[in-house]
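Omission of a single protein chain aside, the complex is shown with its protein chains in their original locations.
By letter and in written order, the chains are A and B; residue numbering begins at 1 in each of them.
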Amino acid sequence: MNSSTFSLEAAVGLVCAVRAGRPLVHCLTNHVVKNFTANALLAAGAAPAMVEHPEEAAQFAPMADALLVNLGTLEAVQMEAIRAAIAAAVAAGKPWVLDPVAVGPLAVRTAFAREISLLRPAMIRGNASEILALAGAEGRGRGVDSGVASEAAWEAGQVLARRLGTVVLVTGETDYAVDATSVVAIRGGHELLTRVTGVGCAMGALAAAICAGAPGRTLDAAVATSALLKACGSAAALVAPRPGSFAVALLDAIDGFGMETAAGRVTITPVPEA
Amino acid sequence: MNSSTFSLEAAVGLVCAVRAGRPLVHCLTNHVVKNFTANALLAAGAAPAMVEHPEEAAQFAPMADALLVNLGTLEAVQMEAIRAAIAAAVAAGKPWVLDPVAVGPLAVRTAFAREISLLRPAMIRGNASEILALAGAEGRGRGVDSGVASEAAWEAGQVLARRLGTVVLVTGETDYAVDATSVVAIRGGHELLTRVTGVGCAMGALAAAICAGAPGRTLDAAVATSALLKACGSAAALVAPRPGSFAVALLDAIDGFGMETAAGRVTITPVPEA
Partner (left out) sequence: MNSSTFSLEAAVGLVCAVRAGRPLVHCLTNHVVKNFTANALLAAGAAPAMVEHPEEAAQFAPMADALLVNLGTLEAVQMEAIRAAIAAAVAAGKPWVLDPVAVGPLAVRTAFAREISLLRPAMIRGNASEILALAGAEGRGRGVDSGVASEAAWEAGQVLARRLGTVVLVTGETDYAVDATSVVAIRGGHELLTRVTGVGCAMGALAAAICAGAPGRTLDAAVATSALLKACGSAAALVAPRPGSFAVALLDAIDGFGMETAAGRVTITPVPEA
């Protein structure tokens, strides 16, 4: 592990590359957050597209630069579209990100997440409960929130990373970006990030956008995604201390993101014991 | 009826109890308002979850603290999920709220609303047209708006409340909270509340959240829900006189809600003739 990779400058650089590359991100995500996810991608400089018909999803995935799969409001027809899109994206060499929302207590999505997690996702983003559940441990989530702190899940994340050959981003008060050999802690952010629906889900989509421009650097992309949200959340809370206006300010902050947003608001630290 | 129950202080107390209890509200609601509903619940201190696969909806309902069923964009697969979730919620003793959006002129949802209204909802929230139609009278709604004033519907609401053993919240310029023996008028609010999509739908979800923390006090919960929206609508209109910014300010006001929001902005009056 080259710790200099995990500088704030490098993370900001990967995020800002989205503006230059304008990746097209195919999102198969949940109904609650489609609008916010699309706006978060647009704010970051990416282009969103939600093509959901199973036939079209298969046709579209190779045209896009990356794919997000989020299980928040999974239904039978969406499962079909997801399988088709992943197969097409993988065949075309496009990265895909899995967001296993509420996996653990709910049977259909838990079995489905385990099935598709074998299809070589570039990254898995989840809270501690979801990562523990996906790794086979007993989570304690009830809804979309984690019942456990992210500290308790990075080891499970590394088990997953090794088993699946993927990168895992465990999000919480501290985020952990994990691959087979490294664990990086990203700190910063603001409690209001948990008071707006879809922030975590938008992170998955932003991660896909960043991965599209960083082939072979998925762990760096996970660190960059985390740094982006933590810095922008902290900056937005300064101007908007309540959740309605905070959501608006968060999109504005993503649009304006740069070193001046990130400096002093985020720390990126390799976890030595990993 | 103990009229002291219907003090503004009591209503504010029930709303603020949501922050302490952080109820998890399972929402089976329409596509237009899922994001706003989730954000309204988060602003009030509750936790939203939209689990829509029929199998998972049945599994999830007992894990949640309350269930909202809103028929705005009813489809066949959602009908299946709704039936399963209600059965599971009722079996687990969890309260559920019915929002019979546009019932009356539309055949599928009207028959479906009549069917599920027999399954012991804790509360039914609707506009005058919807309540009249559900009670079997001839409504005059065309879309999601009522063609009649709420004054014309509280008697129909009481017919429903007695027939179904439920509480009815008829919303309009004046709201009426109705059970078998009492009718309470809640006045206040602002016209901008009708210029943002999903305010009424979010009310149903907030009602479910408040019910979760007020077992046996569903009429009080209906009064509190109404007072919350009327007070916050009035407060938000002061800072944001146009609908785009009003929607944002409304969420901020829900986040900051307390006696200082409600005082002087809402009146709660038992209707003596009831």
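Methods note: a contact is a pair of C-beta atoms (placed from the backbone, for glycine too) under 8 Å apart; a residue touches a chain by one contact, two chains touch by 3 or more.
This is a predicted model, so every value here is computed, not measured.
Student: Sort through B:Arg109, B:His190 or B:Arg265 and give me the one touching the missing partner chain.
Tutor: Answer from the full complex: B:Arg109 touches the omitted chain.
Student: Thinking of the whole complex, not just what is shown, which of B:Pro243, B:Gly256 or B:Pro270 touches the missing chain?
Tutor: Looking across B:Pro243, B:Gly256 or B:Pro270, the contact with the absent chain belongs to B:Pro243.
Student: Considering the complete complex, identify which of A:Ala43, A:Val97 or A:Ala212 is in touch with the unshown chain.
Tutor: Touching the chain that is not displayed is residue A:Ala43.
Student: On chain B, where is the contact patch with the chain that was removed from view?
Tutor: 30-33, 35-36, 72-76, 102, 105-109, 142-145, 195-198, 242-245, 247-248
Student: For chain A, which residues lie in contact with the unshown chain of the complex?
Tutor: Output for chain A: 24, 31, 34-35, 38-39, 42-43, 47-53, 55-56, 59-60, 63-64, 77, 247-252, 254-256.
One rule holds for everything that comes next: only the chains that are shown with their structure count from here on.
Student: Mind checking the centre-to-centre distance between chain A and chain B? Centres are C-alpha means, answer in whole Å.
Tutor: 34
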